[in-house]
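Missing here: one protein chain of the complex. Every other protein chain is in place.
For clarity, chains are labelled A and B in written order, and residue numbers in each chain start from 1.
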Amino acid sequence: MVNILKRAKPRLAALASCLLLAAVTTGSASAKDTIKVGVVTFLSGPAAGPFGVPGKNGAELVIDAINAGTLPAPHNSKGFGGATLEPLFIDESGGGAKQVAEYRNLVEKQKVDAVIGYISSGSCMAIAPIADELQKLTIMSVCGTPRLFEEKDRSHVFRTQGNAVGDSIAAARYMIEMFPELKTYTGINQNYAWGQDSWKFYSLAMQKLDPTSKASSKPQFPKLFSGQYSAEISTMLLDKSAVVHTSFWDGDIEAFMLQGMVRGFFQQKKLVSVTGASAVDSLGKKIPDGVVIGTRGKYGLLVRNDLSDPLNAWFVREYKTKYGVYPLAPSYQYAKAILYYKLGMDKAAQAAGGFPSQDEVMQSLKGISFQSFDGEVSMALAKGRQAIHPVGYGLTKWDAKKGEPGVEKVRFYGAECINPPEGILSEDWLNAGMPGAKCN
Amino acid sequence: MNQILKNDATIRWAVLGFFVLAVAGYFMEAWVQNNIMFGLARGLAVLGLMVLWRTGLISFGHALYFGIGAYVVGLVDRNFGISDIFLRLFLAVGASAFVGFFLGFILRKYRGIFFAMLNLAFSMVLYGILVKVESLGSTDGFSVSQTTILGWTPENKYALFAAIVFVCAVGAILVQCYLKTALGTLTTAIRDNELRVEYLGFSVARAIHLKYIMSAGLAGASGALLAMALGQVDPDSMVNWPVSGELVFITVMAGPGSVIAPFLGGVAFEFLRTYAFELAPEAWQLIVGATLLGIIFFLPMGLWSLLERIWKRRGVSS
Partner (left out) sequence: MLAQVVTILLDGLNYASFLFIVSVGLTIVFGVLKILNVAHGAFYAWGAYAAAFSITQAGELGYPDWIGFLLIFASSIIVGLVLGTILERLVLSRMYAQDEVLIALATFGVFLCLEDAILLVFGVDPYFAYQPMAVLGNVVIGGVFRDVYSLTLFALALVVAVSCWWVLTKTKWGKLIAVVIYDREISQAMGINVSAVYLIVFIIGAALGALGGAYVAPTTSVAPGFGIDVIVLSFAVVVIGGMGSIPGALIGSILVGVLRAVAVHQFPELELFVVFAVMAGVLIVRPEGLFAPPKARTI
């Protein structure tokens, strides 16, 4: 019961402030004072704690700040094209078909102006065709499968997060740079779009970057959210490969690390975790030093102590004040998607000289570059709908002074070093040896 | 057959009801249209389960046929680009009835909890395959392209809505006709006393087998229609065991009273879920679960019995 109250309080406060703001700003010029946006994220299930709720918090923080006009420059104008955003948080759990039904409800019953969110690649793949069918602007915030735009052209879908290709190539580059002597690798990935693509592109990138490296014949693909990896860990311990690649996220990565730790997994294998930073925070001191950890961008663990960027500094500070913990990668990713929507609304409103239509907003969203909480983001791929940005990795290192987890030897790889240029499929580009990659 | 069509009150009401619904659908808001569409589609599977239930059999695994129907639609769309509603429906019903025909030879010998569990086992076998095989979409499933009707690509959802109403009406009428035939009238007799039915010279096993194939085909049609209405298939919302549980839930909620009841139940369930989800996104299952318990305890013959009671009372007073 206490729990409910605790959670309800900030929400009530946010609601109250929204109402207050709405009341105060009613006099302003724009034709529409409030816009309704569906924000979809995991509110239940094993992905809620480590991904869904931090994502929701990030979204909430930034929505409140934009509504109040308190984001740092250059984003300090008030509102979304002048309007106040009223978020409608929806649970992402329950599978693709249920998400499609919920999406239809958002668009047709709630009549939202846009939908922002989606963490699982499964949800994104299910939603994208429906978004085009219902012609509703939809900004995907976290999911990573490259199939989203490579299988089909989309008309109403945008994604502010780089895809699994960039994550995987950056991982391969980091491993070759830091551990050139480790030539053999295997993987444990969830058996759906994200896990399959992550493994496919990691092994492809390793082959191309270091032809002497060798993949195991028995990579593991357990079911998403299975939580029990005893047998899989045994299989990999018997496997001779030195490196284990994983794109586990949600509760699975924590369960896997816990079960691995007591079984001496980290003494024998070098783990490369594409997006396991949430586990580093929740498991704290238990995580051994030297695990290769990524956050899929300049997010969370990798940048929380490097506050040179004013937007990042603001985000970390405000988030920590409001929620008492550090922001995680999904917090940044949701914040970024919200900010992106604001920029599109602002630009379109200015051009239209009033409240913009959805087509005008989409036109102004296409292909822009902007400064986000994670640095420079440019919507360079898929005809200006898919973001690219740097991706980095580091090694876990317990920070004894602060008594909290930290990282060392962080390297970021530029957006154009790990992503194909516009107009070529990722797989073809990798097979051709990544021509035109700009690394420095 | 003709006699039944003319004389049966249920059929007259069903025709009228579905016709009114099809017309009313045109004026409905899109989300209401959608919910009704989903509810009606599910209602077809429930109709099949109701026929089984009248014989005293409850299956905890009809997500098997539901899933086959849905995946057949998805697969023929992806591999052969088949988008016509009737062709899709025909293939889906054919495939699920075919599987039902074979499994029926085994299942017709089982009763009670064993029947429920063996069905569950078969459905979980399919789930285990779908979830692990990448070419079948694994955990993600895949999306289903827009449905066409006899070569015509409708501009909005209403055409599909009307088509689904039509299919459900046909399903309800056919089942009602079947229940009026000699074999159909045995339905409750089998539940009450199998031995006597055998003495009357009927084969109980064969009667149950036929009902099983029917329910499989109806569940296949249901999955196919839902896949088309949603535009997406995936194992967790189409084949996993809670889907079977949901179908049984709707069957009990609707009640065995009439062939129209399953469709009312399906639609009621869809709205219950929508509103529960909206009211309490973190506790909607609690609302659904509590409703189920409430119905089992206070309305054992389902929503239909409630309607009947109201109907009768009004009849008396007027």
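Annotations
One rule holds for everything that comes next: a contact is a pair of C-beta atoms (placed from the backbone, for glycine too) under 8 Å apart; a residue touches a chain by one contact, two chains touch by 3 or more.
This is a predicted model, so every value here is computed, not measured.
Listed by label, the shown chains that the missing chain touches in the whole complex are A, B. If you put the hidden chain back, the residue from A:Q207, A:S226 or A:N305 that touches it is A:S226. The residue touching the chain not shown here, chosen from A:E254, A:E318, A:D346 or A:D374, is A:E254. Considering B:Y127, B:F142 or B:W304, the position touching the chain not shown turns out to be B:Y127 (whole complex). The chain not displayed touches chain B at residues 56, 58, 60, 106, 109-114, 116-118, 120-122, 124-125, 127-129, 131-133, 241-242, 245, 248-249, 252, 282-286, 288-293, 296-297.
In the full complex, chain A makes contact with the omitted chain through residues 1, 3-4, 7, 43-46, 48-50, 52-53, 93, 218, 220-223, 225-228, 230-232, 234-235, 237-238, 250-252, 254-255, 258-259, 261-265, 268, 282-283, 286.
Heads up, the rule we're going with is that only the chains that are shown with their structure count from here on.
Centroids of chain A and chain B (each the mean of its C-alpha atoms) stand 39 Å apart.
Note for the complex: chain A touches chain B at residues 43-44, 89-91, 94-98, 100-102, 104-105, 108-109, 121-122, 125-126, 128-130, 133, 190-193, 196, 221, 223-224. Residues of chain B that touch chain A in their complex: 29-31, 34, 38, 131-132, 134, 138-143, 145-146, 226, 230-238, 274, 277-278, 281-282.
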